[in-house]
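Apart from one protein chain that is not included, each protein chain of the complex appears where it belongs.
What follows is chain A.
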Amino acid sequence: MSATLRFGEGNLQYDAQGRLRHLLSIEGLRERELLQILDTAESFLSIANRSVKKTPTLRGRTIVNLFFENSTRTRSTFELAAKRLSADVLNIAVGTSSASKGESLMDTVDNLVAMQVDGFVIRHPEAGAAHLVVRHLGDSVLVVNAGDGQHAHPTQALLDVFTIRRLAGPIEDRVVAIVGDVLHSRVARSQIHALSILGCPEIRVIGPSTLVPEALSALGVHVYHDLRAGLRGVDVICALRLQRERMVSHRLPSLDEFHGRFGLTPERLRWADPGALVLHPGPMNRGVEIASEVADGAQAVILQQVAHGLAVRMAVLAILAGAAGGE
């Protein structure tokens, strides 16, 4: 089996003709594919407002949602996205599948491929899982990474930049701050790559050193450990979900202290530019990384993000599938 795994060659996300075939990480994508996805998402967004919300783009295709981790938002928007494109959708959640009986990821995937499916949307608790599937399957089916460990969550980042572009204006002159547990966040990693590919002039990451180490500056971001300084002049604030296990691993003394230093409250929101947008990938810990007044306030665009997520995921599936059929 190992002989079929491909290592060391170029970007796995593109096929031999240089077309985008898989979406594994934002890193390594060209600006023109990012823009193509965002522009396509604009057109799908308008479809959502029609009474007949379906398009025939993926009619006859089968997309498998293969989720090895719990998810409500991502899984349901991918399902809805595929259905609105007229694809058949198979939802497989681990725990109800043979993966819990010890079957390997590769065998699970092989069995589904034998059923002639056309694409996988994969979420897995380990970094690199979607890459591994592409190494194994090659370009025969499309693969979308819907979150792999702490590595990447590309569609979330795409919907975030889509939201910023629509609601805050051109990314080329917006200052964006990502607040919270950046080190362990696949969302933050993907956001950083998406923003920098699209020309964001300044990306800041804000949080305590245990969650926002200086080493993150290798990704081209400015590191802040003080919320007030970090928010000064910021147009967009992306809050991150704080995982409770960070307390067990001693990266934080308590949730209260984190909220005290870095929680987004209405008063602190004023440290940013007036009218700064507040994004959150969900699910939120109200009263920890974000206060309810902010989450439900006028500057929050959290529910728009969800709506945009649907359009962006439709765009991703349509573009990746199009590369397969030469449409």
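Quick note on the criterion: contacts are C-beta pairs under 8 Å (C-beta built on N, C-alpha and C of every residue); 3 or more make two chains touch, one makes a residue touch a chain; residues count from 1.
Criterion: contacts and distances are computed from a predicted model.
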The complex's invisible chain, by UniProt name, from "Amidohydrolase family protein", "Sulfide:quinone oxidoreductase", "Putative DNA modification/repair radical SAM protein" or "Sodium:proton antiporter": "Amidohydrolase family protein"
Options A:M115, A:A215 or A:A298, residue touching the unrepresented chain: A:A215
Contacting the left-out chain in the complete assembly, out of A:L20, A:I63 or A:A152: A:A152
Contact with the hidden chain (one of A:S43, A:S104, A:S209 or A:S292): A:S104
Touch criterion as defined above, residue of A:G128, A:G297 or A:G322 at the omitted chain: A:G128
Per the touch definition above, residue among A:R61, A:H136, A:R165 or A:R241 touching the missing chain: A:H136
Residues in chain A touching the chain absent from view: 1-3, 5, 7-8, 12, 24-25, 27-28, 104-107, 124, 126-129, 131-132, 136, 149-152, 183-184, 186, 189, 215-216, 218-219
